[in-house]
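Note that one protein chain of the assembly has been removed; the remaining protein chains are unaltered in position.
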Amino acid sequence: MSEEKHQHVVPYRVYVIILIALLILTFSSVGITSIELGEYTVAAALIFAVIKSFLVLTYFMHLKYDKLYIRVMVGFVFALFLVVIIITFLDYLFRT
Amino acid sequence: MQTTSAVNGANYLTYQGKYKGLLGWIFSTDHKRIGLLYLYSIATMFTTGVLLGLAMKFELLAPGKTIMEAQTYNATFTVHGVIMIFMVVIPGLPAVFGNILMPIMIGAKDVAFPKLNLLSWWLYVLGVMLVLAALLFGNGSPDTGWTFYAPYSFKTGTNMLPAIFGAFVLGFSSILTGLNFLVTIHRLRCPGMKWTKLPLFVWTLYGTAWIQLLATPVVGITLVLVALERIFGVGIFDPALGGDPILYQHLFWIYSHPAVYIMILPAMGAISEIIPTFSQKHIFGYKAIIASTMAIAFVGYLVWGHHMYTAGMSGPAQYYFSLLTFIVAIPSAIKVFNWISTMYKGSINVQTPFYWAISFIFVFMIGGLSGLVLGSLATDVHVHDTAFVVAHFHYIVFGGTGFAFFAALHYWFPKIFGRMYDKAWANTGWLVFFIGFLALYTPMFYLGLMGMPRRYYDYLEEFHSGNILSTFGSWVMVTGFVIIIVNLIRSARKGAPAEANPWHGKTLEWTIPSPPPVLNFETEPVIGENDGPYNYE
Partner (left out) sequence: MEHAHHVEHPDMYDEESSKIGMWLFIFTELLLFGGLFIVYSIYRYLNPEAFHLAGEELNRTIGTINTVILLISSMTIAMSTTALRKGHKKVAIALVVVSFVIGFAFLVNKYFEWGVKFSHGIWPGSEQMLAEMSQGEILFFGLYFVMTGLHALHIIIGMIIMLFTIRGLAIGKVTIKRPSMLDNCGLYWHLVDLIWIFLFPLFYLIH
């Protein structure tokens, strides 16, 4: 059953770099949301969160080194959640 | 590997593992034994649900109080719903026939995580116990309906918490089964078993497993929120604290609408196995059935709002949900065409499973078409929360999933138990059951159109005749049910030994002895380029 020995070993260095990137992003998002941006605050904070989660998924969770179909599944689940939230908002956006 | 020769002769029903007797069953990680555990527990719960339904029908025999008070009636329909939905039709086909047959159909020794599979069954039992505890202890049985609608579900004085946690645990069990099946289908197919060579039952289980996995957590968290609401008064669904009860309905139906596809997809899969076998013909439109299965699984996830047309949603949301509801009807219709076309010019072998299969198509069509009445906005407002809705979903959920379950049971019975049932009694049981079913639910379409609301223990005099027919039908149907069950139980013990392939099927489970050996296959099967699940001459 173990014909595929693709054991990719990720060097420690990669994880350190990603952690530094994540920390920079964290502090940037704290910084940018302390500025008065009005309604864009939500968007700014969420964009930073999305980038951070992308890094965690890709490197910490090894998706970069995994087979394509696992990545497709993950993408599908996030897309599905997005669609569900949009449909729910179809109701609330047009409530009178 | 070495064990195969050691247990030559012993099949999965008779071998002895680490434990003896009953323990050898309830701690067995063998997928076939777990499937049978599910069969027995689901049959028990189904019988309980049927008795409750019978009591409700008896109450409706005449206007006013017949045998129970309003509060008892409320509790009865709630418990009937919770049992039938969460404990019978949702686990139904996947947990019983999926467990027993899916690994065999893909040429595997077991599911990917056998211990997790056993855990699923234990969680199922735990969930059942919790719900039963809600019935027997505390201040009365839950009376909210199986939907646990807020705010009533956290305002009512009845014993809701165990029922809610029970439903949560049952959901967890369902998730683990789905997870197990997905991994199994991805990883454990035998050599040559490509995705385009998978039997359709396996394909529908695959679609179902995705829904189980992705929809159930949403109702899980919703039930947790209701529980927290009851315990702490968090306010999330409490209009007095700013919460929105309609949001509860959204979250509830985000799960519970896909859940009806958890119920019906494997049923369609079983029918897609039975029709080609008894027509001795290649299934018509193999790929169309796969595509429509996945389309149903996906689009079915996005139509939940059609349960809420009268709840106070905004206009655009209603138009959207109505449109998508009509779209999701298309793949279901495609399947019906495929089944009919498969029979065309086939050499049809009329046997009990085939009777069940064609009656399935019949009631499923009526249920589906009446669903369109409910899916369109204007007509739904008229019949919403009437007996029409009850008739519709019993035609689909009971006539669909229930009939397919009986079809599958009669189809795979010789494989599972290694014995053949008495065909004459089986056919009689089917006929009585079918007639009773039609008499029970058809009048409810009429009653609903006339305006009889659902969920009341009482009704106006003008609805009397329809209700008499319906109650009478319930007695006929239960008579049929008793005939079927007695026949099957007798046959499982004393029936004539069955051949390995009594129906001349082509899928892998018919290539091994009945009942299957412990590890399913002596040697791992290999599917050749020209083999296929439905390659009949």
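Think of it as A and B in the order they're written, each chain with its own count starting at 1.
Note that in this section a residue touches a chain if its C-beta (ideal position, glycine included) is under 8 Å from a C-beta of that chain, and two chains touch if they have at least 3 such contacts.
Because the structure is a prediction, the values reported are computed rather than measured.
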From B:50, B:251, B:484 or B:498, residue that would touch the chain that is not displayed: B:251
Absent-chain interface as seen on chain A, which is shown: 1-2, 4, 7, 9-12, 15-16, 18-19, 22-23, 26-27, 29-30, 33, 41-42, 45-46, 48-49, 52-53, 56-57, 59-62, 66-67, 70, 73-74, 77-78, 81, 84-85, 88-89, 92-93
Where the missing chain touches chain B, by residue: 1-3, 6-7, 10, 15-18, 29-30, 109-114, 175, 178-180, 182-183, 186-188, 213-218, 220-222, 224-225, 228, 232-236, 241-244, 247, 250-251, 254, 518-519
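Keep in mind that, in the parts below, only the chains that are shown with their structure count from here on.
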Contact set on chain A toward chain B in their complex: 77, 80, 83-84, 87-88, 90-96
Of all residues in chain B, those that touch chain A in their complex: 214, 246, 250, 254, 301-302, 305, 313-317, 320
